[in-house]
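One chain of protein is taken out of this complex; the other chains stay put.
On to chain A.
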Amino acid sequence: MALRGWLMAITVALIVVSLGLFLRRLNTIFQVMRKARPARRGDHLGERFKSLFTNVVLHRRMFRITYSGVLHYFIFSGFVVLLIDIVETIGEVFFPGFTVGRILAPLVDIWVILVAIGIVLALYQRIIIRPARFHGSDEKDAYLILGMIGAIITGIVIHDSFYPFVAREVFHVADPVARSHFLGYALSGLWRALGWTGPRAASIGYTVGYLMDLGVVFAFLAYLPYSKHLHIFAAVPNIFVRNLGPKGELVPQPIEDSMAIRTFQDLTWKDIHDLYTCTECGRCQAVCPAYAAGQPLSPKMVILELRDALNERIAWGTVNDPTQPALAGGVVSAAELWACTTCGACQEACPVFIEHVPKIAGMRAALLEDGNVDANAQKVLVSWDRQGNSFGQAARKRSAWAKNIDVPIKDARKEAVDWLWFVGDFAALDPRVQRLTQLIARLLHHAGVDFGILFESEVNAGNEALRLGEYGLFETLAQKNIKALNQAQYRHIFTTDPHSLNALKNEYRKFGFHAEVMHYTEAFLTLIDRGQLAVEPVGLTATYHDPCYLGRWNGITEAPRQLLQRLGVNLVEMPRHGAQSFCCGAGGGRIWMDETGIEDRPANQRIREALALPDVRFFVVACPKDVSMFSASVTAMGVEDRLRVVDMAELLAVAVGLPDVAESDLRSFPNEAGILS
């Protein structure tokens, strides 16, 4: 009985100490979360549980990297089974004769094998494969945790192997599941051969296994909240409280004072929770265009820098000390923050739904309030404020593209129209894009669509102003547009610009604007399917680039593809497409900022990705900024003879047979001669 008493005492001590330490630490973090800004995440419960199922049970995002997904699933499922082991092990000691039964017992052993495989795979990944995404992560912590998990599963097998002897010789109870723990049973054969089956040897062996299992389990529990492996507890709730609002909505409620994030109290409680959920897996870093371009930003490091600073301030009791370095420009450098394109690839890749972009935008707001902003971006902010567009052009010039084309364009402010077209800055004012805008007007006219625009009453939608952290300016621009939109009479509204689409659709909701805004690819698909626009197949092979603010932030990936299909385009996908598309580098105001320090422009990387596809000569885009970005890359890289950037509007014009477009250079493009019928 001495063994049981001793083990019971040590188990109680372990539970009390480790649980005490664990809860104390959690409480400290909870107190920080309590003082943080609010975030509403208790709605849509059904959807939240569904999301838990797909993202926890099915590991949907984890399996995007098959190797890591599999190894993680082994280890993750092992933790579920570990609970069975803990119940059984404590039960054996506290309630002699306790078993979990013949069904659950072998499950433990099966999963010990799977976890062991998982550990081997994880070690292989970390030591041999060494994915670049781990760069910057705390690998020592990873090895420590893998070691602890290894100790636990070894302990399980050891105490299971000695338990039959302990049960018989020391506890004097039956062990009906001895053979069910097949790993332990196999090992017990060795003890029999060695003659370690007596009460003394069995007690020692059992105690060693027991401590390797439960001792490490409780040490693990106390250590976890100080480690990145807090995600074991934090991931599930973090996925549960993920943002279920529109993805593209950066700011859910109108902001009264400021969106600036300077201290940890300026983060939301979800932001704090995010910090402790990060596992440093680096999937965000691997998909970040700024990181790939050689800029100082890694979304992972932003989270880790914040977390480490918070941990340090918790340790020193300085969380609320105003003399601590500001989060923006101190903990996270200005260079990191301004490098972000707000493309959202990080958030899309994160298996535990960490939201990087709102934190970055909030910290940008703090920098901006202190006047710390790129000089060119500052000029654009001033232009938006004064002229309502990023080009610093007079408001009256906004509709200059509409002159000299033989298409009547209605003034939607003065007469009712069926389709209202929100043109957007780039489509209206960039000389490279204006010809495409004219094409769209001609296509609409050709289809007999009753359409109009807002002329100089339209101003920049404010999507980028908000993402630069300039909420007040965004609000001013939004109110101007909403005023004009409310005065106009229309049945449908569409835009040529994904960035405008995002603002109109997601960011204007908070001001009471709720129209169903379409992208022009959706609008033209509708027109074709309604029979308003007859198209002849253009018969060419092309790849399609999903704009971040169309595909990722608004989930519009199917309409452009269906449109391509209607136009008779043989689509060859790039490896990164749909919601996993790769940013052109222009978003979040980056298009206006200094490019110093960029080693490999994201747009160039994207063009290389397309060039690697067999037989693809056309790179189809559906965003005015993409037209500028990718055309510039193709020219800079000297590959004009291999790849041509075409806007969806050009394909439509050819398919529709608009006069003087049918003979466009699209036909005579190298290697494509004769393909167009």
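In the analysis below, a contact is a pair of C-beta atoms (placed from the backbone, for glycine too) under 8 Å apart; a residue touches a chain by one contact, two chains touch by 3 or more; residues count from 1.
By definition in this document, contacts and distances are computed from a predicted model.
A.B. asks: Which choice in "Peptidase S1", "Branched-chain amino acid ABC transporter permease", "Peptide/nickel transport system ATP-binding protein" or "Electron transfer flavoprotein subunit beta" gives the name that UniProt lists for the one chain left out?
C.D. replies: The correct option from "Peptidase S1", "Branched-chain amino acid ABC transporter permease", "Peptide/nickel transport system ATP-binding protein" or "Electron transfer flavoprotein subunit beta" is "Electron transfer flavoprotein subunit beta", the UniProt name of the unshown chain.
A.B. asks: Which listed residue (A:D109, A:D266, A:E355 or A:E470) would be found touching the missing chain in the intact complex?
C.D. replies: Going through A:D109, A:D266, A:E355 or A:E470 one by one, A:E470 is the residue touching the chain not shown.
A.B. asks: Out of A:D141, A:D308, A:E369 or A:D418, point to the residue that touches the absent chain in the complete complex.
C.D. replies: Result: among the candidates, A:E369 touches the missing chain.
A.B. asks: Going by the contact rule already stated, which one of A:T154, A:N243, A:S258 or A:T557 would touch the omitted chain in the full complex?
C.D. replies: A:S258
A.B. asks: One chain isn't shown here. Among A:S51, A:S333, A:Q393 or A:Q562, which residue touches it?
C.D. replies: Once the missing chain is taken into account, the touching residue is A:Q393.
A.B. asks: Go through chain A and note every residue touching the omitted chain.
C.D. replies: Residues of chain A in touch with the missing chain: 257-258, 365, 368-369, 371, 373, 375, 378, 381-382, 385-387, 392-394, 396, 470-473, 475-476.
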